[in-house]
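Questions regarding the structure given below will be posed in turn.
All protein chains but one are shown in place.
The letters A and B name the chains in turn, as written, and every chain counts its residues from 1.
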Amino acid sequence: MAHAHSVKRHKGLMDWLTTVDHKKIAILYLLAGGLFFGIGGIEAVLIRLQLIKPMNDFVSAQTFNELITMHGTTMIFLGVMPVIFALMNAVIPLQIGARDVAFPFLNSLGFWTFLFGGLLLNLSWIMGGAPDAGWTSYTPLSTTTYSTTHGVDFYTVGLQIAGLGTLIGGINFLATIITMRAPGMSFMRMPMFTWTSFITSAMILFAFPAITVGLVLLSFDRILGANFFEVSNGGNPVLWQHIFWIFGHPEVYILILPAFGVISEVIPTFARKRLFGYSSMVFATILIAFLGFMVWAHHMFTTGLGPVANALFSIATMLIAVPTGIKIFNWLFTMWGGQIRFTSPNLFAIGFIPTFVMGGVTGVMLASAPADFQFHDTYFVVAHFHYVIVGGLVSGLLSGLHYWWPKMFGRMLNESLGKLSFWFFIIGFHLTFFVQHFLGLMGMQRRVFTYLPNQGFDTLNMVSTVGAILMGIGILFFLINAIVTAFKPKGVADDPWEDGRTLEWAIPSPPPEYNFKQIPLVRGIDALWKEKMAGNKGMTPAEPLGPIHMPSPTILPFVMSVGIFIAGLGFMFSKEDFSNSFMSLIFNNWIVVIIGLLITFGSMLLRSLYDDHGWHIEVEELDEEGVKA
Amino acid sequence: MKLSITIMIVVLIVVFAIAVYVLIKFRRKKGQTDVPEQVEGNFKLEIIWTVIPLILVFILAVPTVQKIFAFGDDHYNEKGSVQVKVTSHQYWWEFEYPQYGVKTAQELVFPTGKNIAFELKTADVLHSFWVPSLSGKMDTNPDGTINRFSFSTDKEGVYRGKCAELCGPSHGLMEFKVKAVNPDSFDKWVAAMKAPAVLPKDQALAETFKKSCLSCHAVGDQGGPVAPNLTGIGSRESVAGILLNEGQDGGKPVKENLKTWLEDPQAVKPGNKMPAPKDLGLTDEQIDGIADYLANYKLNY
């Protein structure tokens, strides 16, 4: 990094705060995701400890409700979303042969708004109580009448800010994939992970505005005294359920599709075979996304929507099983006739398949409305969605992290530790959640802080808690692995798994900041593999060697996010009675909100007024040894 | 439901069998250097695993739709149905029998062999009415989105009812008892419920009870509707829905349960709306007296 450039380069912390390099933003996303995932995981373990025996008093009922709310919200919005974005950032520009994303500035802005939203939400723990109305925050329980702390305000404002970051990220990746592909990389030659991320980004674009509106309405009810969900003044609480699930159901596909993409990359690599039925995979992904928007009301069968709605939503939901089934069989037949290597990423990928199939079949069972009247809001549902989200998505993400770790950091994760963490994770996972199917069938409803003895729940709950601890140990092994690896010297090969098929394996690990010295020419699906089979040493360049234009680092995204964060806090406490007159003055007169917004819009103005011409890396520098910063 | 479980287990077995076979057969052997054939896909196979699931979904969909519509039928105003208006509160259940002019709480009593038609609503937040061994659940919504559904059973017995929608700290403790009795007993129960209230024999205690308890609770024809009806609480299966009485697994004497509750209601059900009797100025002696009185307030049916 010690090269004289025409642009001011930052070091240390400032480098991370100002970076617009997608590879560094990927690492930031990973760190933030790891932090929130850790918090959510601790919450999960506390929940399971409380439920280890009947009538336990390890935590109070109120604390328990805060734990389940924050566990769900944190894991969905702040735990797995950023890890998905970490992988997308780290991999997609490389897979499509691009030097960066379409909007490096927005990429950084998306990350920082996401992070400050997440921090705001988690501040609730130390600022008077976490939200306690469940991650779904059904009204009227989440209105000020029944949830009297600021918890739900942290939820509405925090998620709005974090959601804004996610939306920005989604638009950025859509544009990146549409316009930044290397010559020859047609849509039907794109790697599956790029495809699924593309569809996920499109779903983000159409789903997140809905929840933004929902959160705005709820915060208006709570802070400005509006009546959207206030029955006595004409409001309608069922409206919230519709808005929430119109977002909420697509959200689960937003989460799972990238995991499908990871599996579709890892399995072919370690079976040394191309993905079976590529076009039907693409088709199935699009179909899942489309149906994903049509099925929200299957979360509301017991709300009382009437038989016609229930029947339609039942059938639409069952139909999703078809494209999902196509995917499962395609993966199995990719391995058929291959030469499977059981590396740690592949173990997670292989573990994914049966686990996800189980989550899928229970999903079809839940789709049937008459059966759902029995299953709904019981531990059967808890088991189902953890099979899909943990056994499915988290396995997929761990697989992806093990797989791309050498590309991101230039160091291989330790294989033995990786396998150890896989076995602890998968065994712990099934112990935790398999028994919960039976708990649900036996009549244990979800979100209960305790249960009476003599219902046959005791042993199964005990098993479940033990499983959760094993799973936690598995994750700890992964963490240790990451830390140990960080102290090893860099220097893995470009293609450390030796059977890499896609473009990211054609460049050094970690890649230089410009990724590709020359943009490659893509001559088919699995571009690198094709060249390997043709006996070529690397990709054919599509352009002559020339100076490379780079975007300048900037602190503005960080400052803008700080501004939004301040405005959010100001809005939340605008109606608070402060004993301190200064605090009353600045909060009750919206001064804090205005200061926050001025910071944000002021930064936007600066960005608009001063054109960023970026800077260039000259050809001579490209030829120098060690330019791989 | 059995059909769906069967289909799903078959699907699981097929997928697992293929997976196990593939994982054993196609491991990479030592020294293997050849490159496996790069198969693009197989049109026939792909059609097969698209069409078969479609057929399975269709097989499942037909009975599902039939059942949805059967379940959606409104039996509330049908002749012979026993109407029950269920109102959920944080954290207790109110059961009103409009045909009989009877109101009770926490223990739903109904005759076997008859269709019991419910109208469900809530007085505060959303709850969900669920008797796992008898039927599926249904949400209790505020005015404007009130739900109806019905079930019946021929088996006499005591069943456990639950709240299945997060409703606050004591959501997990918002249980109730469901008692299916034969029609004769049911008629007797209705008659006993309509009998004039029995008050404590001790005049002073009766005054305290009226003043401190009946402002919210009701017994027989006296008292208010804000809190659970206490008529015949001595013969119920539980106190507050969760302190089980003698005769059930892990049950304790009624009086003991009543005292536990009256000593500190918040300790039993955190967040419930009942003020602690001690805060209302009741002495230990008076609490003991009221517990004793309520424990002996039994209905014959």
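FYI, a contact is a pair of C-beta atoms (placed from the backbone, for glycine too) under 8 Å apart; a residue touches a chain by one contact, two chains touch by 3 or more.
The rule we apply is simple: contacts and distances are computed from a predicted model.
In the listed set "Transketolase family protein", "NADH-quinone oxidoreductase subunit J", "Branched-chain amino acid ABC transporter permease" or "Cytochrome (Ubi)quinol oxidase subunit III", the entry agreeing with the UniProt name of the missing subunit chain is "Cytochrome (Ubi)quinol oxidase subunit III".
The absent chain, not drawn in this view, touches the displayed chains A throughout the complex.
Summary of contacts with the chain left out: across A:Leu30, A:Met70, A:Ala90 or A:Leu167, the touching residue is A:Leu167. In the complete complex, the hidden chain is touched by one of A:Val213, A:Met294 or A:Met442, namely A:Val213.
From the options A:Tyr29, A:Phe116, A:Tyr146 or A:Phe228, the residue with contact to the chain not on display is A:Phe228.
On the side of subunit A, the interface with the absent chain consists of residues 99-100, 102-103, 167, 171-172, 174-175, 178-179, 205-210, 212-214, 216-217, 220-221, 224-228, 230, 233-236, 239, 243, 246, 543, 546-551, 601, 605, 608-609, 611, 613-614, 616, using the contact rule stated above.
The definition used in the following text is that only the chains that are shown with their structure count from here on.
Across the interface of their complex, subunit B is touched by residues 60-62, 64-65, 132-134, 138, 140-141, 146, 231, 236-238, 271-274, 276-280, 302-304, 306-307, 310-311, 314-315, 318-319, 321-322, 325-326, 328-330, 332-333, 335-342, 350, 353-354, 357-358, 361-362, 364-365, 368-374, 376-378, 442-443, 445, 447-455, 533 of subunit A.
If you check the complex, the residues on subunit B that touch subunit A are 1, 4-5, 8, 11-12, 15-16, 18-19, 22-23, 26-29, 32, 35-42, 45-46, 49-50, 53-54, 56-57, 60-61, 64-65, 67-69, 71-72, 90, 124-126, 128, 130, 132-133, 135-139, 141-145, 147, 160, 162-173, 175, 242, 244, 249-250, 270-271.
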